[in-house]
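With one protein chain removed, the remaining protein chains of the complex are shown where they sit.
When the chains are written out, they are named A, B and C in that same order, and each has its own residue count from 1.
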Amino acid sequence: MATAEVTHDAHDDHGHHADAGFVKKYLWSTDHKMIAMQYLVTGMAMALIGGFFAYVFRMQLAFPGVDVPGFGIVSPAEYNALVTNHGTIMIFWVAMPVLIAAFGNFLIPLMIGCDDMVFPKINRLSYQVFLLSAIVLVSSFFVQGGGFGGAWTAYPPLSAVSAYNLTPLGSTLWVVAVALEFVAFLLGGINFITTAMNSRAPGMRLYDIPMAVWMIVVASILFMASVGPLIAGAIMLIFDQTLHTGFFDPAKGGDPVLWQHLFWFFGHPEVYVVLLPALGFVAEIITTFSRKPLFAYRTVLYTVFGTGILSFTVWAHHQFISGIDPRMAHIFTITTLLISVPIAEMMFVYIATLYRGSITLTTPMLWALAFLGEFLIGGVTGIFLGASGPDIFYHDTYFVLAHFHYTFFPIAIIGSFAGLTYWWPKITGKMMNETLGKIHFWGTVIPFNLIFLPLFVLGQLGQHRRIYSYEGFGELMRDDVLLGMGMQDLRILATTALVVMLAFQFVFFLNVFLTLRKKEKDAGSNPYDANSLEWLAPSPPGHGNFAELPTVYRGPYEYSHPDRKAKGTDFWPQWEKE
Amino acid sequence: MDWIVHASTYADSVDNAILLITWLVGFWFFLTLGIFFWLIIRYRAKPGVDAQYLTGGEAQPKKFITWIHMLVLVCDVFIVVAAIRVWVEVKQTLPETPETQTVRVIGQQWAWSFVHPGPDGQLDTPDDIKTVDDLHIEVDRPYIYELTSRDVMHSFSVISFRLKQDAVPGRVITGWFQATKAGDYMIQCAEMCGIGHGLMPATVHVETPEQHAAWQASQSGGAMLAQAGR
Amino acid sequence: MSDETHGPAHYKKIWALLVVLLAISFLGPFVGIHWLTLATAFGIAIWKAWLVLKNFMHITAQPRFVSYMVATCLVFMLLFYAGTAGDVMKHSGDQWYKPQVEQSAPVGHHGEHE
Partner (left out) sequence: MRPVATTRSTSGMTTGRLAVWWVICSEIVIFGGILGSYIMSRIAHDGWGHIGFAGSTNAYIGLTNTFVLLTSSLFAVLGHYAAEHEQDGPKAARYLYLTAGGGGLFLCIKAFEWTTEIGHGLTITANNFWSFYYVAAGVHASHVIAGMIIMLIVAQRAKKNLDLHRVELVGVYWHFVDLVWIFLFPLLYIAK
C-alpha cells in the first residue's frame, strides 16, 4: 500500500530540470504535462493537414476541375488519396491524440491527485512512436505513386494488391503508420488505465473519480480490447501487400470479408473510444458552469460501461450490404438499436444536469452545450443507418457522411475546443479572451451546420460518397431540390461554409497568441470555483503538480450543496476537509 | 421521400421504414432539443437565484429517467421490426414466379458488365447478351441478379430501386428487383474501388416488353459475335 | 502472495504434469481417430493453459478483477468469432456462395510460387 507520499526535497530536485536544454525540456521530457503538450501540438498540426485536405476536395466537388488555390488541379487519384487520408488523419491523428492522449496525459494525474503517470518513460516512448507514425503517414503522400487512396476502411483486395490501387508504397506506408499509431496508443492507454487504477489520491473512491478520468480510462480499455484484431489484420495486410500472400485474396483461398470484420470489430468501438473522453469533458464543464452536481453520477457510469460492452456487439452494421450473410443483419440491427438506450439515457442525464442550475454561458460552456446539441443530431441520424432495411438505401450515401461528421465533429473538434478552452487557464496560467472565444465559437458552429446539413439533403437524394465529380451522373445534378437550390448549389454551399469555418480557426490561433503574449498569469489556481483536484494545483502546475499531494474527501461535483450555501459558497472542493 | 424516383416494388417498403423512423426519431429529437434550449434559457444565472442541489438520486427524477428509458426501448422495437421486415423482403426472399429472369452483374475496374439471358430467358445459352455499363430489363418483370466482382470490391447501387449490394470477389451474391416504371436510371458504384471509382456510371434501361424485344433483336448479332469470340 | 503451495517443489510438479499432458496431446493423432485427436489436443491445451495461468502466473492470487479482465477479452474474441464465422468459415449462406475451388498443395514442385 501507499507508504511514501510527499517528499518536498524531491520537488525541489525536480525544479532544476527547468533549465535543461530545449531538447531535454520539450522533446525528451517525461513530464506528463509536457507529453500532453507534445500530443496536443502534433494533433493540431495534423488537424491543419486534415483540414487542408478537406478544403481541397470540397473545392473539387463544388467546382469540378478547378485549379484549387494552394493545391492545383485535383486528379481522381489525388482525390481518393485526399479523402482517404482526411479520414485517417482526423480519426487516428487528431481525435485520438488530442482527446485521449493529450487530455488524458494532462488531466489524469492532476485529477486523481498525483504527480505524474506511473510509467513516465513508457509515456515518452508512446509519444515518440506516435510522432514516428505521423511522420510515416505524412511521408506516404510524397512517395512514388502518391498516397493511399482506398478509403480509410482500406477494404482489400483494393488495399492489398498494388495492381489494383496503383499506390504500392503509399498503401504500405499507410498501413505501417496506422499500426505504429496503434502501438503508441496501446502504450499510452495501458499507462492511463494503470495510473487511474493505482495512483489515486488517498480517499478517492471509485465514485469520487471525475467523469473525465473515468471516460478516458474506459475509452482506453475499449481501445485496448478492440484493437487487437485490427493489429492482426494490419500484419496480414502488410504481408499481402509486400510478400503477396493471400489472406484477403479469394483466388488464394482468402476472404476479403475477413478484413471487414477485423476492421470494424475495432472500428465501431473506436467511435466510443473518442466519444467518451469528449463526454467526460462536457460533464466537467456543464457541472461547473451550471453550478450543479452531475445528475445521477452512477447512472452515467453504468451507461458508460453498458455502452462500452454493447459497442463490441454492433460492428457489422457497417457491413450490412458489404457481403455479410443477410441473416446476421438481424442480430446486428437489434444490438445497434439497443445501444441507443444507454446513449439516449446519457444524453437525458446530461440535459437534466442543467435543470434548476445557474447557467453561465462562458466559451467552454458554449462548446459543451454545442457538443450536446450537435451530437444529438449525429445520434438520431445513426438510427436510420443502424436499422438494416433503411440502410440499404443509406449505405455509402452522403447521409452516412453527414451522420458521422455530426458525431465526429462534435467529438473531435467541439469536444477538443471545449476541453481546451476550459483547461486553458490551468495549462498556461492565463485566461483566454472571452470575446474572441465566442467569435471563434459561433464562427465554427454555424458554418459547421451549413456544411453538413446540405450533405444530409444530398445523401437523401442518393448521392454516393468518394466520387470525385458528379458531372457524369445526371440524377445527381438536379435543379431546384431545396429552397430553389440545385444539387450543385448545395455542394457549393457546403464548400463555402467549410472555407468560412477554416478561416474562423485563425481567430482561435489569434486568441492563443494574444493569451501567450500576456505578461501576468491572471488565472489563479481555481478561476471557475471548480471542485476537482486539478484546480488545487498552481496554474500552470509545476513539476510534481501539487505543492503537497492532496487527500480526497468527497465526489467531484458537489456544487450548491445546502451546507456550503449556509457558509456563503456554492462549491465544495474535493480536497477540502470541511 | 418523394424526393427521388421510386421505380421498384420494394422502393416504397424501404421508404416507409425510413418514414417511420423519421417520425419516431423526429419526435424524440425535437422534444429533446426543445427541452434542452428551454433549460438553457430558463436557468441562466440570475443574481439572487441559486442552483439547486439535485444529485439524481431522488426518487422523482429517477422515475422520470426510467420512463424515458422504457419509451425509447418501445420505439426501438418498432424500428427493429420495420427494418427487419424490409430487410427480409429485399435481401432474403427471391421471386419464384415463372416469368422471373436472371441477369449476371459483374463489377470490375472500372465498369459494370451485364449478362442478359436473351430471348430464351436462360443464362449460359448461346443467345446470352453481354453489355458493358448498360443493363436492359423489362418493366414489371421480376429479375434475380447474380452479383460478383472480378477484382476488387464494388457495389451495385440503383438508388431509384433502393437497391444496393456490394460485389465481392470470390463470392456470388444473389438478390432481386422488379422495376415498376419505365425509364433510364443511374447505377453508381458505392464502394471505393480505385482511381476510377468516380468514373463508372452505368445505366439501367427499364423498357416496355416491346422496347425490350426490339433491343434484344438489335443485339442478337452482337451476341453471336461475343459467342464466337469466347 | 506467500502461499505455501507455491514453492519450487510445487512448480516442478506442475511442470511434470504439463509435460505429461504434452506427451498425451502429441500421441493423440497416433490413435487415428480424428475427433479424438481434436478433443485431446484442444482439451489438453485448455487444461495446460489453466495450469499455467493458475500455478505459474498466479491469476487466482491476484485481485478478482484481473480474472474478469482476462475473461472479458476472451469473451470479446468469442464474440468476434461468432460474428465473423458465418461469413468467413462457410462456403455458402443465405443468398451467397463462394465459387472458389480448393487450393492445391504446393508439395512436389519445390519452387517459385507467386
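Assorted remarks:
Following the convention adopted for this analysis, a residue touches a chain if its C-beta (ideal position, glycine included) is under 8 Å from a C-beta of that chain, and two chains touch if they have at least 3 such contacts.
Quick caveat, the model's predicted, so the values are computed rather than measured.
Contacts of the undisplayed chain with visible chains (whole complex): A, C. If you put the hidden chain back, the residue from A:A62, A:A102 or A:V118 that touches it is A:V118. Mapped onto subunit C, the footprint of the missing chain covers residues 1-2, 6-8, 11-12, 15, 18-19, 22, 25-26, 28-29, 37-38, 41-42, 44-45, 48-49, 52-53, 55-57, 62-63, 65-66, 69-70, 72-74, 76-77, 80-81, 84-85, 88-91, 102-111, 113-114. Residue positions on subunit A in contact with the hidden chain: 1-7, 10, 13, 109, 114-120, 186, 190-191, 193-195, 197-200, 204, 224-233, 235-236, 239, 243-247, 252-255, 258, 262, 265, 544, 549, in rising order.
The definition used in the following text is that only the chains that are shown with their structure count from here on.
Chain-to-chain contact here is organised exhaustively, every possible pair of chains being in touch. Here A-C and A-B were compared by C-beta pairs in contact; the pair with more is A-B.
Chain centres here are Cα means. That of subunit B falls 42 Å from that of subunit C.
In terms of their C-alpha centroids, the spacing between subunit A and subunit C amounts to 37 Å. Spacing of subunit A relative to subunit B, judged by their CA centroids, is 31 angstrom. Residue positions 94-96, 98, 100 of subunit C are each in touch with at least two other chains.
Multi-chain contact residues of subunit B (touching two or more other chains): 91-92, 170-171, 173.
Those residues of subunit A that touch subunit C in the complex are listed here as 225-226, 229, 244, 250-253, 255, 257-258, 261, 265, 312-313, 315-316, 323-328, 332. For subunit B in complex with subunit A, the touching residues are 3-4, 13-15, 17-18, 21-22, 25-26, 28-29, 32-33, 35-36, 39-40, 43-46, 49-57, 61-62, 65, 68-69, 72-73, 76, 79-80, 82-87, 90-92, 109, 151-153, 155, 157, 159-160, 162-166, 168-171, 173, 185-186, 188-199, 201. Looking at the complex, you find that subunit A touches subunit B at residues 76-77, 79-80, 149-151, 153, 155-158, 161, 164-166, 250-251, 254-257, 290-297, 299, 321-323, 326-327, 329-330, 333-334, 337-338, 340-341, 344-345, 347-349, 351-352, 354-361, 369, 372-373, 376-377, 380-381, 383-384, 387-393, 395-397, 460-462, 464-469, 472-476, 481, 557, 559-562, 565, 570.
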